[in-house]
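A protein chain is absent from this complex, but the other protein chains hold their places.
Take a look at chain A:
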Amino acid sequence: MVTVAATAGADRPGTRRPGRGLVVAGTAVAWVALWIPLHGRHTLPLAVSRLSPLHLWLNDLRDAVDADRSGNPVLGGAVDVARSAIDHLVVFIGSLISEPSYGRPVPVVGWLGVVALAVLVGYAAGTWRTAVLAGAGFGSFGVLGLWQQSMQTLALTLAAVAICLVIGVPLGFWVGLSPRGERLVTPVLDLMQVMPTFVYLAPLTLFFLIGPASAVIATIVYAAAPVIRITAHGIRNVPRPTLEASESLGATGWQVLRTVRIPAAARTIVLGINQTTMCALSMVTIAALIGAPGLGEVVVKAMEILDVGTAFAGGLAIVAMAIVLDRVTTAAAAHTGSRTEPTPRRRLWTLAALGASTLAALHLSYTFVWAAVFPGPQPAGVIGGHVADGVNQATRWVQHHLVGVTDAVRVVVTDGLLNPLQALVTESPWYLVCAVVLAITWTVAGPRTLPVVAGCLALLVGTGLWRDTMTTLAATLVATVVVMVLGVVVGVWMGRSARVDRLIRPTLDAAQVMPPFVYLVPVLGLFGPTRLTAIVAAVVFAAPVAVKVVADGVRAVPASVVEAAAAAGSSTWQLIWKVQLPLARHSLTLAANQGLIYVLSMVVVGGLVGAGALGYLVVAGFSQRSLYGKGLAAGVAIVGLGILLDRITQAAARRADAPQPQ
């Protein structure tokens, strides 16, 4: 029931213009009508082991770069400088908190010192609540028996985030202030976020060698985009009157930036830092494939032997780290806004006391073994072993008892929805699909979006992987529908109740940073290596974003409007359906857009659990030298698909918003 109401609400803006819905429906009918005589022709298939001339050419290009790399002094010199700088930074942070250093058998700062620092920073950024959370979160690393691995991951993450900020914040200023900068940088950011990491992982180690530098750079490539985008957004959206006031006082551009724009955008910039940190943490398992030590290694090793419990403990430590870093940066962002009032005296005293205790703790952890090495049994810690055993037992129980139900679900969803959709998309001639996509673009997004969509379609045909792209597209669409349904249902629930929000939000955070394979092994036991398992993976990862965006949108609906409607005698369902969802329409389209992009970023993981197609090819290209070019082409196809879907949904969203007076 909820679902029906919610989807109807989401569709309203589209149906308001009489023609649009009809045209889309007519296009679909015409598609099916043409599919019947034409299906199976011109579908551009290519067997997995076959290569197109483009793929061979990309292989040759890789070989040429590989052979040439040492022969080019300028490039070689620059790469060496960057590599050794990053290596030194990581080794320095590591010698402080994670590795035996300076002739000592332990790092400079032991667990007590790090936990005390976390508490201090938590309090300085927020309140006692954040301080306690930070202490408990960091303490959990040791209790799980993963102290050193957690510190290794923390060192790598801190280094990557620091570099992201040094590069990203100034770049964000530029992009925010200069339209030319925006035009130049935005496509690069799209590429960085959607291009699967596996495509550039192997070439990266060619240039930056095996070591911390490669892992940090791989992380930066993926994680730098949010801080750049969000900083630019903050700088751009400073209220006009504030700017005009300052300009009328004769301030120069630089002064305006320093005294008006940056302070006004500070909160937004901290949110960008927050998102970048989350993205960096989601890279730890991939970094483990090129020799980065830490929690990612724990998860990867455990997955080789299908030890879900141990992998879960490792994942739990990643989640704890993510939640601490998230809450601390978010608290700092809230704090940044209210800097104008002087800090209360009592708070200053507390800070001083905490600072003194931290210094004492640092000294202790430098001097004594008990404060340096986390106490508890090795290697699983106080509760790590119990967590692993419990999860393993639960996994076995679930697989044993639910498999009858899940088999039925799999058959219904696959045969009823996925297979027909996939048949329609993959068995159509390529020109028919292109025509349909262009027609839908014209209708929902307008003629101005046509050139970029046509360009993307041409790119997809050009990669030589059209049919695989269509298979991936079908699974992506199904996953996005599920994400939206979940996003609207849970998002409305959370948006209407602060208590529900507090309860659910940690689960959403966990779903976003828990390494996918941890929950995918149980899912594999239930659904087997199938496209449905891949869809589940994508939904787990992408639904939290949609839920959070929808919840924010619903909460932003003015309370006065809701109260007025309630006073007029609307029922709860009427409130949701007629007032809250329509007013949160912009959030719904944003949620659909972000949901799609996040689903696409899971295509590679999907390829690892049975989805085949583009995701599988990307991983195969990473692991087999002769398939490198094909894997790269598959990565490009994923980017093309991402840009295509992103531009259509964004333009459709702008159009849906247009009739509104605002």
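Keep in mind that, in the parts below, a contact is a pair of C-beta atoms (placed from the backbone, for glycine too) under 8 Å apart; a residue touches a chain by one contact, two chains touch by 3 or more; residues count from 1.
In the analysis below, contacts and distances are computed from a predicted model.
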{"item": "Per UniProt, the name of the complex member that is left out, chosen from \"Serine/threonine-protein kinase RsbW\", \"(R)-phenyllactyl-CoA dehydratase beta subunit\", \"Protein ImuA\" or \"Glycine/betaine-binding protein\"", "value": "\"Glycine/betaine-binding protein\""}
{"item": "Residue among A:V256, A:L354, A:V391 or A:A592 that touches the chain left out of view", "value": "A:L354"}
{"item": "Candidate in contact with the missing chain, chosen from A:G94, A:G612 or A:G629", "value": "A:G612"}
{"item": "Touching the absent chain when the full complex is considered, from A:H55, A:R496 or A:R531", "value": "A:R531"}
{"item": "Absent-chain contact - pick from A:L96, A:L243, A:V403 or A:V500", "value": "A:V403"}
{"item": "Where the missing chain touches chain A, by residue", "value": "47-49, 63, 66, 100, 103-106, 201-202, 205-206, 209-211, 288-291, 293, 297, 300-301, 303-307, 346, 349-350, 353-354, 356-357, 360-361, 363-364, 366-372, 379, 399-400, 403, 410-411, 414-415, 419, 517, 521, 524-525, 528-533, 607-612, 615-616, 619-620, 622-626"}
